[in-house]
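What follows is a structure written as structure tokens; I'll ask about it next.
Only one protein chain is missing; all other protein chains are in place.
Labels A and B are assigned to the chains in the order they are written; within every chain, residues are numbered from 1.
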Amino acid sequence: MSKTNPVAASSKAKAAEADAKDADTKAASAGKDAPNPEAFLSVRDLRIHFDTDDGLVRSVDGVSFDLETGKTLGIVGESGSGKSVTSLGILGLHRSKRARISGEVWLDGEELISADPDRVRQLRGEKMSMIFQDPLTAMHPYYTVGAQIVEAYRVHHPQASKKAARGVAVEMLDRVGIPQPDRRVDDYPHQFSGGMRQRAMIAMSLVNNPKLLIADEPTTALDVTVQAQILDLIRDLQKEFGSAVIIITHDLGVVAELSDDILVMYGGKCVEKGTSETIFTAPEHPYTWGLLGSMPRMDRELQDRLIPVKGSPPSLINLPKGCAFNPRCPYAELTGGKSTTETPQLIEVKPGHRVACHLPEEKRHSIFRDEIAPRL
Amino acid sequence: MVAYIIRRAFAAVVLLLIVSAVTFGIFFLVPRLAGETTQQLASQYVGRDPSPQAVQSIIHNLGFDKPVYQQYWEFIHGIVAGRTFNDGPTPTHCAVPCFGYSFKSHLPVWPDLTQRIPVTLSLALGAAVIWLVSGVAIGVLSALKRGSIFDRLSMGVALAGVSLPIFFTGLLSMDLFSFQWPIFSNLHYVNFTDNPLMWAKNLVLPWVTLAFLYSALYARLTRAGMLETMSEDYIRTARAKGLPERKVVTRHGLRSALTPIITIFGMDFGLLLGGAVLTETVFSLPGVGQYAVQAITDNDLPKVMAVTTLAAFFIVVANLLVDLLYAVVDPRVRLS
């Protein structure tokens, strides 16, 4: 494993460099059209639609974002908002037969959507990897944990002997904090506890030192105490490996723990994007307000009532016309009818902060100041 | 694990005892309950219009005058340790396992029956190989190319295979390949040890006919299992690792999809060893199934009992093997 460190170090240097340039180029280049050459991952106008018997499901409908090495992006949204499909699309794991995919995904200067599927497969697990929600179902029940890590390693290191690969697996298990890794390596997934399984899953996804790690609801199936351990682990490993991380979750607390930037998705589209701090202290989209208002918070005085977002998430086949959030939006009337006719564009309101909302900017500010902020 | 095996084996023995008791009950107790007298029961063992004395001596010799539980005990004892009948001037010994005497031939049942086992075994083995290979292969391909022409065509044929009875497909194949185009003419069973080539040649039609039925069933099962497995989370994980699709299918998909097939295969194979009645009858193969049919038509109770017990034995053993195999394949069973 030690020989991979220089790589990590160099990519860290690159990240720092990118950061420095970032400040002046972000405003200009993070536009919808051109991919950002500075970003390690640059997604432009990603659309993933599925043909079903009931109609076209627009799971992801024009999502763009950039992510630099060493940074963490949080993607937040309800079930069906398209957050998981976005990540599967980046890895090329969406079901290809019924899926229609368009847009661009640039990973380290290489475009993936138009690339040969076999090339994308080679990158998968090597340069980009993924952690899933439920580690019990995500690991094969018939193979030992070690065998599954060894497999992940050897598919990208075909010259490595089984013995060497096993050594790597033990080392990885040790690294993610599994006690007695040389013994546990021969255990089956069902012999691990939930937290241990997620650790093993992380070991498996990091075994090839990927530069991009996507974690899809990595702690949803775990207890709070274990969740805290896993979040710490992801944070530490990110520092150590210097990877770019995308964390997908519905839990704003988890996102706040890890992310530098946050992307809020609704109905397959990005409705708000900004730094973590902006999203939590000065959010401008009514849906973001709704998310923040509906969660009971331990760090605040006890609210008498929670403020839920009314209604249910929309059907992706029959998205509401105009702004997809309009039937659930308490301020839809203030847009002068635009919310039911026009799809709002994601507009930059401040450097690095983008919002897709028809409400006039001053109106958004005053509503947030007078109605939302006091309740949060 | 050892405790598990012993426990399963013990359960198997108990199950066999129950089966033997039920069988015994059906053939010796039920006729009496239905009103048949000891005399009538015994008279089946003697020729036509027997003299009362002959019947009486048969009753005595076969122990019909003893209480039922004692008769059952002697029956079980015969199977486990052999039995001696005083049915003639000199007592006849019936060797282990003794299922008694045939009404018709007055010969011990077992040696006669054992001659039939290789025939049925040959039939079952060959057919099993064909149906496993073809059924699983077609099922997997259908699942991977779901909705394709291949999928629809093979599932259509499979539906026909499941629906068409053996006496139709069997007679049709005989008519086509034995009479119209005499590729496999003059079908008769040849022992493998006598002439392996002729053994195989004469069994091709029965194998294919029998396998067609099962292959169709297995193709459908494999397809369903494969479709389910391929949508599992761990398949997505395997793809996320960057494994080539071929490996995802074989190492991760097939392994899980085939596990339930093992269970069904064990049961089916065990069942077949107890006699492939229709196939054996259609192709005049002197196997266990044909023996059973003959025994039933002749109302030859000891023969019927022997066949029933044998079939039960095969099924119980197959079941036991399946359970053990399952533990080998699935670590969750083994380690729980």
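Note that in this section contacts are C-beta pairs under 8 Å (C-beta built on N, C-alpha and C of every residue); 3 or more make two chains touch, one makes a residue touch a chain.
Just so it is clear, contacts and distances are computed from a predicted model.
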Complex minus one chain; that chain's UniProt name from "Acyl-CoA dehydrogenase", "FAD-dependent oxidoreductase", "PD40 domain-containing protein" or "Dipeptide ABC transporter ATP-binding protein" is "Dipeptide ABC transporter ATP-binding protein"
Given A:45, A:251 or A:348, the residue that touches the chain left out of view is A:251
Of the candidates A:54, A:116, A:304 or A:370, the residue in contact with the absent chain is A:304
Touching the unshown chain, chain A contributes residues 78-79, 179, 193-196, 223-229, 231-232, 250-257, 259, 276-277, 280-281, 290-299, 302-313
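Simple rule for what comes next: only the chains that are shown with their structure count from here on.
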Expressed in whole Å, how far the mean CA point of chain A lies from that of chain B is 56
The residues of chain A that touch chain B in their complex are 91, 93, 121-126, 129-130, 132, 134, 137-142, 144, 151-152, 155-156, 188, 190-191, 201, 204-205
So, in the complex, the side of chain B touching chain A is made of residues 232-234, 236-245, 247, 251-252, 255-256, 329-332, 335
